[in-house]
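Only a portion of the chains appears, each positioned as in the full assembly.
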């Protein structure tokens, strides 16, 4: 898997962690269930905030809605309580029911107290609409795909056409799963911020890589190849059905409010790739910290935690911005050209990037 | 079905509509699927904002979170777009997946453009946790129950132990579905506001009816009957797992922002029944207007609509407050004593109200 840095391009000033993935945050794993068969191009991706009993040791969390043309499950409770108590799941827009049932199967099996002594559970599920490449009406995601994704959880996970990313389109190219991370240093310590994105938004002519307008260049190349289907100016305003989901993780002891502030900076990273937060693009950020876990139904009135000093947040913000920007490009550059439903297809950025860079010199 | 007014008690100053139900708003219907069998006490309730193609003629809508310890589906998009494009569904907290799949079945069948030319769809589903009376872990709600509830849709619908209300508990008594309405008059016209609630919150000792502390009185009666299980002072702070969902409908041409302001007044109605917005009570309001429908993928840039004057809102607010307060009491007084899971049972307010009123005189 060749990522953006393998082409000699770095984003920003901060250094990534050893994997340059969200799993650089200790304890975080990612699993995919990829469903791929002709007109079926879809799947499920699961992010585990830590490897223990998440329901009984919740992570501090936040959910920020950039643009709410989106059908997430679980956002309301995360915003109220500032915590996440179940794995985070990504899938297509019509499979939320199956994924909900799949994760409830898992939670009920692992936590017998749910629905008896302990109340219900609030899984977080986010979606993008992969109907351009995928037969989304067929609802090919089943609840067992959640188990598959959970079983696949690991630190070294695939990007591009994997899991929920299988059928996604971004900037008129093949999109999907992308990830990156940043190490933020202070005098006596350092923290890591990781980002995982599911990209399904944007118009080709807007795509930028670190300020380079590569999308306009690819657009011209495609038009040359494709003279019988000229894209007129009007077309540039064509409806961009789409969405992007961004998951941010950190081992810094941020509070829920601080995580929400961090989440808002994701928009800056997005904007620098050419995002325009289109009307129909459901753009959502879910963030968590692996520090200061919250006990379910604890019996202590108070507990001692570390609080991150508000005035130290700027470096964390920069880390989030850079990681998101690089994750979006990674989702494109790791993706494979894909033919799906009704012969619809999406080319891959990787089939253009080298030509583009060589002609830039 | 004997409601609060049938016991000679009226709430507030405004008059209800002819049915004193949310269906006093023309076009609105309510249907139930009731699942009832020993330890299974649950179901689905569906509210149709109008009788046409809701996806293509969306209603102006709002969603207000009073307390977000709640797992609704669809709130985010309603808040972003100010519209509702599918039936509104109520069920138990672990059946959101099944209900989601059921309503998606229905929408895909009726709207072939969904997932092909038209993007996805955003059903609104809200839940309360009926696990005290119902075997919620058994997930007895299936997708076909959504069809049943849809088929049952009518103007003259049942309150109390029906549909999603079948297994609910409120103020330590049997809760469930309740409804009421108010007519708001202006010089030259009138509008109607309707409310439907799903109650599953509150502590018995807090219950008030129009200022009367009937809950404390019932509590004493129950303690007399039940001396072997005295409830000590500590108990009054016992965890109130619960929730309440409130649906408001009106034929006044309110904008989404005005509907949100209306929704916030629901808290006043709740408070007057003894609600304390407990930490674990997911309290949610969904509101819509049947005027100024919104065309999906319309081709006009602008359209002409009626806008309700902001300074005329106060009467609408009072209507919402009164309708919510009365709906909550109706949900209790129409409910039947119920024995459910593990012999758990809830008594009915109707078995106390006459004694209470007679000793008050």
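By written order: A and B. Residues from 1 in each chain.
Basically, a contact is a pair of C-beta atoms (placed from the backbone, for glycine too) under 8 Å apart; a residue touches a chain by one contact, two chains touch by 3 or more.
Keep in mind that this is a model prediction, so the values were computed, not measured.
*Asks:* Count every copy of the one sequence in the whole complex, not only the 2 placed here.
*Replies:* For the whole complex in this structure, the answer is 4 copies.
The rule is simple: only the chains that are shown with their structure count from here on.
*Asks:* Where on subunit A is subunit B touching in the complex?
*Replies:* 65, 67-77, 79-81, 93-94, 96-101, 104, 108, 114-116, 119-120, 122, 127, 129, 131, 136-137, 139, 241, 280, 282, 284
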